[in-house]
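Complex shown without one protein chain; remaining protein chains in place.
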């Protein structure tokens, strides 16, 4: 019996959308006010989806306290109250769009999650803009 | 690297559930208070899901401002502060259930969205009743 | 020891903003798309606030099941899945703005609520537009 | 044309996580404060997902009022304001984790739902911990 | 310049409404399914409102991290994952209605909060039932 469990965490961060290989005008045209050189910020809501067998001894797919700690240690502590562009090495050469942040979080969690589990990441940049990686079916 | 982006918009509309090929009694029995001839209404919350490759230059699956504008121009401007039965031609001969509204919205967005993208539509009629088209996996 | 209890209910209704003593042009100018002659609609969220002494025998300000029934019988059954302009007598000569709906609901509940209680009504027309009557302090 | 409809219901219940084949120390270590012998409780939010063809006569996948009644009769009336461990027979020998509660609800609804429909169950134990059964794709 | 700050915390607990000076029948009649002898439970959402001067040096009414810690140490650690009737001494002779829980929380926070601050407590038992103590104006 396989099920999916979802754990929600959050972090608050500053960022700026910018492609350094483009000139200022192109960046402004493509990214608009998200290109503001002084940065802006968001309350990011993160939902980590883990699928696997329900363990008959515990009734758990995975211990949610352990999953929460894994996310906090590997993602939240790195991203919370930070400037994604300046403070987080993964974005030194990667534009911190919601899509790319979701991919980075997926990779950080995937590296620590036991191989028996399937993983997906949902990231809410605002209530009205959110992403899922890998893609939803 | 494929991801899914979600954009949420909303519209407020009146509607009435009714099958003109049935008599009043059958309509009343099947649709109950939703059959009220003077109409009732909802705050519809619409979530448009678009799946595709993350563009390495922008970090976007699709520009969310453009997606939002596409939805507003083709769906919201047509439906918002309208009576779906009386004011929206797509429902002249189609019962405006949440399911059918979702199908109509899917077709309106699909016609304008580049073919490379996969599309799904979620429509919340209330917090407790909502639909997805095409069906969820 | 006085406390305030809040009970949330909801109803779905159609309405149209219109002042019959004005011409069409003025109505259109003042009420914009809310003046649509075919109506539009909302999921109204209603919060009824009742203040009074905490009864030492029950630990209740008021029995919330009784308060809920009072609201359902006197407000929800009258308003839900209705056209406020056409189906609800209180709006025959009263424009069903959120403010006026809140006043009407206040009067309907006040007439049935024991005199020992203080009463206020909050009405959410949308998540972003809501009203309180009598005014908030 | 196949779509998915979602119906949300809720129930409030007490529970305790416990494996009777383990000693107290192991239970405490694995389940932590969820193992409290006097129980704790939750406002469970339940979302039932039903997929099927949109009926051309009604515009419905399934009548949501009937789906709601099916859930209330077979799940809510059994679980609401109950102690899951003590009052609900399905958990006499089954640990009432969110995963197992979702499986039990799935089986209760599946037994009553016409075979033509696909079914999934989402159960929110808190806003931050929730599960889906069968697993999400 | 005086302002009000709000801090939201939560706890999950079991409880039962019961007046030991009444017979079983009266308890059943007054408290209905909330009187279930095996208990039921809730996800309680707690909002603590603190009013005072904005400190010109910090720009704070009160340090929210300190307020959060005060609430966690004095309320959440006492109530979370507990049975209010059995595990929390304040309810040994007090019926744990939402109103009485709010009064108890008010007293616990008031005892630790500097006298210069005004205090109010909002407690959400469910999304649809909540209380404020002292009473709202």
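A, B, C, D and E label the chains in the order they appear, each numbered from 1.
FYI, contacts are C-beta pairs under 8 Å (C-beta built on N, C-alpha and C of every residue); 3 or more make two chains touch, one makes a residue touch a chain.
None of the values given here were measured: they were computed from a predicted structure.
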item	value
Displayed partners of the chain not shown (whole complex)	A, C, E
Touching the absent chain when the full complex is considered, from C:13, C:50, C:76 or C:98	C:98
Residues in chain E touching the chain absent from view	1-9, 49, 51-52, 54, 57-61, 63-65, 118, 120, 137
On chain A, residues whose C-beta touches the chain left out of the figure	10, 12-15, 33-34, 36, 38-43, 80-83, 86-87, 126-127
Interface with the undisplayed chain - residues on chain C	17, 19, 30, 32, 94-100, 102-103, 127-137
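One rule holds for everything that comes next: only the chains that are shown with their structure count from here on.
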item	value
Chain located farthest away, centre of chain E as origin (C-alpha)	B
Between chain C and chain D, centroid-to-centroid distance (C-alpha), Å	34
Between chain C and chain A, distance of the C-alpha-averaged centres to the nearest whole Å	41
Interface hub residues of chain D, defined as touching at least two other chains	127, 137
